[in-house]
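For reference, the structure discussed in these notes is given below.
Removed: one protein chain of the complex. Kept in place: all other protein chains.
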Amino acid sequence: MANHSLALRHQFDDVVQQKDASTFGMWLFLTTEVLFFGGMFCCYTVYRSLYPAAFGVASNHLSLLWGGVSTAVLICSSFSMACAVNSGATGKKNAIVGYLAITILFAAAFLAIEMSEWHGLYQEGLMPGFNFTFHEGDARHVQLFYSLYFSMTGLHASHVTIGIGILLTMLVRAARGAFSAEYYTPIEISGLYWHFVDLVWIYLFPLYYLIARHVHQG
Amino acid sequence: MITATVQTRDNYLTHEYGVKSWLLTQDHKRIALLYLAAISFFFFLGGVFATVIRVELLTPPGDLVSSQTYNKLFTLHGVIMIFLFMIPSIPATLGNFLVPMMIGAKDLAFPKINLLSWYIFMAGGALVMYAMLIGGVDTGWTFYTPFSTSYANSYVILTAVGIFITGFSSILTGLNFIVTIHRMRAPGLTWFRLPLFIWSMYATSIIQVLGTPVIAVTLLLVAVERGFHIGIFDPSLGGDPVLFQHLFWFYSHPAVYIMVLPGMGIVSEIVSVYSRKKVFGYRFVAFSSVAIAVLGFLVWGHHMFVSSQSVYASLVFSFLSFMVAVPSAIKVFNWTATLYKGSISYDTPMLYAFGFIGLFTIGGLTGTFLATLGFDVHVTDTYFVVAHFHYIMVGGTMMAYLGGLHYWWPKITGRMYPEAWAKLSALVVFLGFNLTFFPQFIMGYLGMPRRYHAYPPEFQIYHVLSTAGASVLAVGYLIPAIYFVWAMRYGKPAPDNPWGATGLEWQTTSPPPPENFEITPVVTHEAYDYSILEEMTVG
Amino acid sequence: MNPNFQLVPEAASSTASHLDHLTAYLLIVATIFTVLIFACIFYFAIKYRRRADHERPVEVEGAMTLEILWTVVPFLLMMVMFGWGASIFFEMSRPPDDAMNIYVVGKQWMWKTQHLEGRREINELHVPLGRPVKLTMTSEDVIHSFYMPAFRVKFDVLPGRYTTAWFNPTKPGKYHLFCAEYCGTLHSGMIGWIYVMEPAEYERWLAGETESLAASGQQLFQFLACANCHRTDKPGRCPNLEGLFGKPVQLTTGEIVKADEDYIRESILNPGAKIVAGYQNIMPSFQGLVTEEELLKLIEYIKSLSKLPQQPALVPSGQKAAAQRPAPNVNR
Partner (left out) sequence: MSEHIVTKKQYGYVFAILLILTLTTTWASYFDLGKLNVVVALVIATIKATLVVLFFMHVYWSSKLNKIVVVSGVAWLALLLWLTLTDIVSRGWLPFPGK
């Protein structure tokens, strides 16, 4: 108990108020994140509605297999993050550390897959600004698709990277015994952030990988 | 700083000393002062740019500076005034200082984040300053594509990233306020007992939190498009430049309410105190703030009536623009009605409040002109628009800001400002302001386009008037700059409640102790209930 | 007219006078409310000034009727603004059917205008009095805005698409032309003059021009070898462009689009974007091979193919057509 009264900062009257304020603050931050990604989703929506055919053609150059695998990997990481929060709530220090480690591994795997995908696209000549050599059909709007694809997955990947940093910090703190069943708010908040990262990908996957699989199979 | 001989009680200014105690402080009051310093610097810098613009426009040909320089001047003037001065101005200084005090809290919910947001602001500001020093930027503060992404030959990326960064400071401030207002009100302080300044800060924060991320990502895309030559908005690469305008104004219209709502909050406080009356129609004034915040998000397309936006979209945006004018009208009328049968004193803050109400009315009414479809086609991108927004931002918000600074100056520094000088400068500002910007309405209707370095001679007469006004205005701003600095050291010591106000911030000492209140106050009255005053002054 | 002191700009088009009436209404409303607010402030401030330091005024509670009144009255006044402004805006955005067409190309930092009859101007535009003029505008680089204060007309000029504006000049004279959208270093130098001339004088001014826009378009059509594919005698591989303009076109995606200027422009620059149903995507892109002005000529030529379907001379059959007035509505 001494532990958590130490964690109470002076501006708050009690821990409940403090915890409430923290989660509430995190949720507000996540709404700003929604709108942050939202600007890009808006671009996507507009251009896809204007150039559906080009988007379909472009989409089929992405690897469905790896897209699907990375989706699964992220969902797994979300699950293990949820378990970490559960362990936090029940005050199991070692479990927290273990689940966080698993989450971080999944996150790293996700990044690795994404990097290899980008590399593949680069070699195919589909990376606007670096190497874009696609000339069939409506090539300009295929390029538009890839500009957005790299911007959005890039922004998402940067969030994953930041997430890994946060989770590592949590891991270290947990290992040092900073948390208890009474005080595990930081873990919970990191969890919120991590699930949000997953959430964005839940939309990115169908919007980029599943546009026109029925048209040109392959 | 203030010498201990005057301040016997421990206060936030004397609690600790040294540069480090300021740069690492987590006290919202000290952070407010850090912001005040930074923002004043940016205001004067923006003002210097304005001065050069006005001098250049004295004569029709572009003879003082080159075209390229002129374009950089108004761009930097706009960028600095909007992003580095006006958006953080009231929220980050007075808001930071007052929000916790007015609701009887010891600090904001997240003091560390508050300090962080100041550093983020400074980092963004530094980047913009750096871009300015190595050559500046010439896109206009609106960064329209494809000019900004593919044609401009200046430091667009640096500036855009700078603004992107300051955006986060704005978001964090807003977030902090929302959480604080929800979670940390003193016992008994229900929503409808809150001072109207809190309501308006709350509404402002909503806009900051929901709007700012969109401009952040938009400017990021501009930087990316420019940096890597990939098409997102550039039509020669398959993009749509009008989409950029949508995204830009999705934030930048609501942002004008970020700039005016806090001013409205200040005016509500001042009008009540100096007429010793409750604000007429408290609930209407309170709710209209929130209404403005929400409706303000629905009207951005009124900046795009001639941009090739579809006619139907323009129709919808025009209609909604009139809707958002209604809550502003409600406020103006309620303030005016508050004066009725009051006990009105003419202290400097009240003079500024009068100025605000009058000039905001003119600025707002001309705003509805602009929202009128056919009319806007003629005057968009002319000086009519320039006059409209300076009326609201300089005539409105600047006045409110100055009014607020005077009003809370005794609380902030523990010293009074010199009243006679202050009254004089209020008058000079009012006259100079109108002389500067009223002629711009006329020349705008005559067809004088904005962002023009050289112009046809028939407009000269109005430009001369405007420049003359600007010189008067500059003097009007210089006077307070001098006496505020003077008063920090030599002003009369201020009593705890010099104006006979009812807000919680006046029930503690001037300047307040580090934790604001000796004991957490308990609120039993509505805001602006001057009957409690007798008890207070006696006690 | 004293050029150095005006309060109202010259009104030289039919729209201008309509707009000035609206302005009068707006000004009246604004003046009433401004005077009302200022008067109340001054009156209350003086009448209810603080007379004693400890004065405590009686409380005046809010009044619902007042709140409703000052919500509803401004609202109604604003709805009038909205309706009136919208109707003028509709008028502004709908050129009359018989308007004569003039093409405008903006580039950093000049205006190029082209008359259908072939006459081209830079930073100037001559138009006849009393005839509605429709401008079809595009830009070679950034966004500009074509602004003629005396006509109260302004519309942005965008790269990559066509926008239109129109006016009906009612007063002969020389008027300002401005670029109103910031477009870079010499934005304030992107200005010019509009000359409104008596019709007869205008005809004289136009005369001497040998080749109409559509005729140059036809030559380009040959020169760029469009005619090798798009021919009327051997249909099959390529669509026949006769009668295309203004008609709906069915695409391979099943979508139906209207063949307007933007569509034809896209068909030439980016043919893969929209493929006509029943055809292959074999047309090469002409991006970079034709300038904006040449594009306008091609468009005008394709337009002329639908305006005079009965005239065989304009059908792209290989032989050079005699220069003749392509559109009936321009030779009055």
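Order of writing sets the labels: A, B and C. Residues in every chain begin at 1.
Keep this in mind: contacts are C-beta pairs under 8 Å (C-beta built on N, C-alpha and C of every residue); 3 or more make two chains touch, one makes a residue touch a chain.
Please read all numbers here as calculations on a predicted model, not as lab measurements.
Student: Of A:T31, A:S63 or A:T161, which sits in contact with the chain we cannot see?
Tutor: Spelled out, the listed residue whose C-beta touches the missing chain is A:T31.
Student: Tell me which of B:F83, B:F233 or B:F250 is the one touching the absent chain.
Tutor: B:F250
Student: Kindly note down the residues of subunit A that lie in touch with the hidden chain.
Tutor: The list for subunit A reads 16, 19-20, 23-24, 27-28, 30-31, 34-35, 38-39, 41-42, 45-46, 49-50, 64, 68, 71-72, 75-76, 78-79, 81-83, 86, 89-90, 188, 191-192, 195-196, 198-199, 202-203, 205-207, 210-215, 217.
Student: Given the full complex, what residues of subunit B touch the hidden partner chain?
Tutor: Residues 182, 210, 214, 242-243, 246-247, 250, 297-298, 300-301, 309-313, 316-317 of subunit B touch the chain that is not shown.
As a convention for this text, only the chains that are shown with their structure count from here on.
Student: If I average the C-alpha coordinates per chain and also across every protein chain shown, which chain's average lies closest to the global one?
Tutor: Of all chains shown, the one whose C-alpha centroid lies nearest the global centroid is B.
Student: Round to the nearest whole Å and give the separation of the Cα centres of subunit A and subunit B.
Tutor: Computed from C-alpha means, the inter-chain centre distance equals 35 Å.
Student: For subunit A, which residues are in contact with subunit C within the complex?
Tutor: Result: residues 51-54, 136-141 of subunit A touch subunit C.
Student: Where on subunit B does subunit A make contact in their complex?
Tutor: 100, 105-111, 113, 171, 175-176, 178-179, 182-184, 209-214, 216-218, 220-221, 224-225, 228-232, 237-240, 243, 246-247, 250, 515, 520
Student: What residues on subunit A touch subunit B, complex-wise?
Tutor: 9-13, 17, 20-21, 24-25, 28-29, 31-40, 42-43, 46-47, 50-51, 128-130, 140-141, 143-144, 147-148, 150-151, 155
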